[in-house]
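Excluded from the complex is one protein chain; the other protein chains are retained at their positions.
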Amino acid sequence: MKLPVTMTINGQKSSHDVEPRLLLVHYIREVVGLTGTHVGCDTSQCGACTITLNGQAVKSCTMFAVQAEGAKITTIEGMAKNGELHPIQQGFWEKHGLQCGFCTPGMIMTVVQILERYPKPTEEQIRHQLEGNLCRCTGYHNIVKAIQWAAEHMPAKKK
Amino acid sequence: MATVTQERLFGKSVKRREDPRFITGRGTYVDDLRLPGMTYAAFVRSPHAHARIKKIDVSAALKRPGVVAVFTGKDMVGVNSLPCGWDLRKAKNVPGVMQDLAIVPHMPLASDAARHVGDPVAVVIADSQAAAVDAAEKVRVDWEPLPSVTATDKATQGGAPAIHADAPSNVAFKWEIGDRVATDAAFKGAAVTVKKRIVNQRLVANAMEPRACVARYDEATGELTLWVTSQNPHVHRLLMCAFVLGIPEHKVRVIAPDVGGGFGSKIFLYNEEVVCSWLSRRLKRPVRWTSSRSEAYLTDAHGRDHVTHAELALSRDGKILGLRVKTTANLGAYLSTFAPAVPTFLYGTLLNGVYTIGAIHCEVTGVFTNTTAVDAYRGAGRPEACYVLERMVDAGARAVGMDVVELRKKNFIPKFSGAHQTLVAVVYDSGDYGAAFDKLLHMLDYRKFRAEQEAARKQGRLLGIGFSTYIEACSIAPSKLVGALGAGAGLYESGKVRVHPTGMVTVYTGSHSHGQGHETTFAQLVAGELQIPMEQVEVVHGDTGLIPFGMGTYGSRSASVGGTALLMSVNKVKEKAKKIAAHLLEAAATDIEYQNGQFQVRGAPGKAVPFGTVALTAYIPHNYPEGLEPGLEETSFYDPSNFCFPFGAHACIVEVEADTGKVKILRYLAVDDVGNVINPMIVDGMVHGGIAQGVGQALWEGAVYDDASGQLVTGTMMDYALPKADSLPFYETDRTVTPTPVNPLGIKGAGETGTIAATPAVVNAVVDALAALGVDHIEAMPLTPERVWKTIQASKAKR
Partner (left out) sequence: MYPASFEYHAPKNVKEALGLLGKHKDDAKLLAGGHSLIPMMKLRLAQPKHVVDLRRVPGLAGVKADGKALVIGAMTTHWEIESSSTVKSKLPVLAEVAGVIGDPAVRNKGTVGGSIAHADPAADWPAAMIALGAEMVCEGAKGKRKVGVDQWFLGLMATALKDKEILVQIRVPLLPPGSGAAYMKFPHPASRFAVVGVCAAVTLDKQGVCTKASVGLTGAGTRAVRAKGVEAGLVGKKLDAATIEAAAQKAAEGVDVQADLQGSVDYKAHLCRVFAKRAITEAVKRAG
């Protein structure tokens, strides 16, 4: 039996009837058609499917779409505003923080949270906070550099 | 209109032009494709390592909602075995063959027996992926489980079950290289010999994007389009059309769009893409299949898996006199596309390393087991060779009581350019091995480290340093040579340069980027040569419908082989353009030179036409040289005359926690020599990633089978430990530059260096850390905390 679900994704309201077993990541990719969020594993390790849900980084493969009822979601497609890259995206570009690009959307969404929780992160904090995101190309070197670059270039928070 | 640039692009760290789409989520990977009428495939796989298939009942599956069809191997009439592209047989005059390769069938869907866990036996097609998975659970297979063998060194033992009728004792082939007699003699006279058993464990590539394919057959045109996660779309097309499905190659278009990493695992032709292509033709609907990660562990070709007995003979003063290597290489249950080449011609030929060695002999036995097929994984054979040699060099140094640095320096092949004949067939192109090592030692401050190590030891801390002075063979490969060695393919590359009427340029390469950044580096190369801005050059790859026949990307060949093909086309374009310019300038073509984006008459400043004008003239040939064809577009195929041999020196400093055995990397340093470099930022990035994979093998990774049940124990990302950000340091990297004379770009190749060098550097470091406890070897990797701790306990017990 399908259930109705409504959520806001990148500022757009999205309503569908879905099977309860539909994972949020499949909802985002297959139903809504936002394919920037990726699936890299089936045991909730790789982090390629990371999005932010009500401001927190979550693995969208480890939630059912019906559980996101009423949620505010940001995916990688919602990061650039008016054609302008977010500083985190810019950091990945500047510092060559990606190669094949497959883990990148999940990485970037995780970094949103890192910089929110640790605006001036140490290298150790960055590495610990990346525990849930796997990359097979970069050896993480330039990802950490990209995050450091982004931390330096984030606009000051309004109080 | 085209503009000109004076900027030197070759050698510049230009930011990648593919990145904007990836960082905004706009990449297009295979699983992102949506086609009308799409169906979804789910495979029914063997839960047994080895079992006869008595009967398959699909009736319950067919009744499930949403199911379109269910097929077994018996339904695939007229479909042939997946081919093996490397033929090690005496009749083919392949050098070194001691026992012919047993060419065993590998059907896309097994119908007689399953030979490893995950072997596909049936496929369900449904309207949704979930419905296909639901129905696949309902396919009933009547199995007769058979005994199995998975361990490399047990495959040929008496009592091991026979896996293929055509491979007695599970031997796939026997092969040798080097001089057995000379090696025996070298050992007889040697003052010091060391012997070690060295296990190079099985790995899984784990590209972050799982394999996937979408096949769409168009009934009206008879054309099949296959989107597939491929490192070499033309190779996929050729193998599938000519060998397996018997369908016309010109009616098949293979597209490898954005591909999320390969590391070798996406070179090969796999069951699933063949089955989906067949299905789409049969059902006349598009079929999509995307591997789950669990399926990937069971079906992506694995890498390495060698058990080796190696011996090194030395003189009392540390000269290397002989190397004797006996390796058993596990090929898995079937012959994957290039499997026989990896533990032979990509392995034995590298055992000379960067050293002067008196004599070498290597013998390899390939074996079948009830495991996933093994083929090329980043480095492919070369990491295994480097690991054996670098471990043995360290062991040899300890045996003669020499410092590992001194022993290496004593035995390096002296600087040369042009050619150095090794004892294992290959001829090195250029090298200055001592220079790279000296640079590394300088970065490291070796003496200072040894002092620190000694001080730490007094406090009970175990610090260690490990080196790896490596060589590899890249720029794969001269076609005639590999043909003589048993290859079923040529290994040239294609490159086409199309100058449009406005002077804009589209470049078509047979190479394929799945992370390497071709869209940037090839644009740099071509724009630089044409002296136009990069923005005026577009790079197209990965589509057999657009690009000339090409061999794809692996073996660190894209820049050196693919780049040279492009350079040849650029030069042809320039030659033709000079003729057009000469006509416009009323001069002789031989008097035209190309500078600053202008064709000008030598010695007559001001008499010039810009590149754009020449391009336009080529397409609007009103005022045009007699007899010259219109248009400005050139295609070249470059077949290298030799491999290229990048080299370098890596060092790793570790601390071993004595009470747990846990290894922490404190520093990792690398000096690589990959010849000339188009984009240093990109090369550094590949070195970083390669190092992480090499460290991963040394410390964490390993595909483990339970030998009793034949089950893959490390079948998910929860079990198979990939390197994570918090377990790795920043890497300290530098380069020396020794251009290769093999190709005009002087590029050797950079994609695999880190993976080859890192594993022995780390293991040597751990052994060094434990040397004070009397440890001189650890047989197997990964160096898990338990393995290290047990080594410490055993050494304590001995003392």
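As written, the chains take the letters A and B, and residue 1 is the first residue of each chain.
The rule is short, and it goes like this: contacts are C-beta pairs under 8 Å (C-beta built on N, C-alpha and C of every residue); 3 or more make two chains touch, one makes a residue touch a chain.
Everything numeric here is computed off the predicted structure, so don't read it as measured data.
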item	value
Option from A:Ile9, A:Val32 or A:Ala57 whose C-beta touches the chain left out	A:Ala57
Option from B:Phe43, B:Phe412 or B:Tyr720 whose C-beta touches the chain left out	B:Tyr720
Selected residue (touches chain absent from view) among A:Val39, A:Ile108, A:Cys137 or A:Ala150	A:Val39
Hidden partner interface residues of chain A, rising order	1, 3, 19-21, 23, 26, 39, 42-45, 47, 50, 56-59, 61-64, 66-67, 110, 113-114, 117, 129, 131-133
For chain B, residues in touch with the removed chain	129-130, 133-134, 137, 292, 294, 659-660, 662, 700, 704, 713-714, 716-722, 724, 727, 784-786, 789-790
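By definition in this document, only the chains that are shown with their structure count from here on.
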item	value
Residue numbers on chain B that touch chain A, as the complex places them	15-16, 18-29, 31-32, 34, 130, 205-210, 258-261, 263, 290, 292-294, 514-517, 681-682, 684-686, 688-693, 716-718, 722-726, 728, 730-731, 754
Residues of chain A defined as touching chain B within the complex	19, 21-22, 29, 33-43, 45-46, 48, 75-77, 79-80, 85, 89, 92-94, 96, 98-105, 108, 123-124, 126-128, 130-131, 133-144
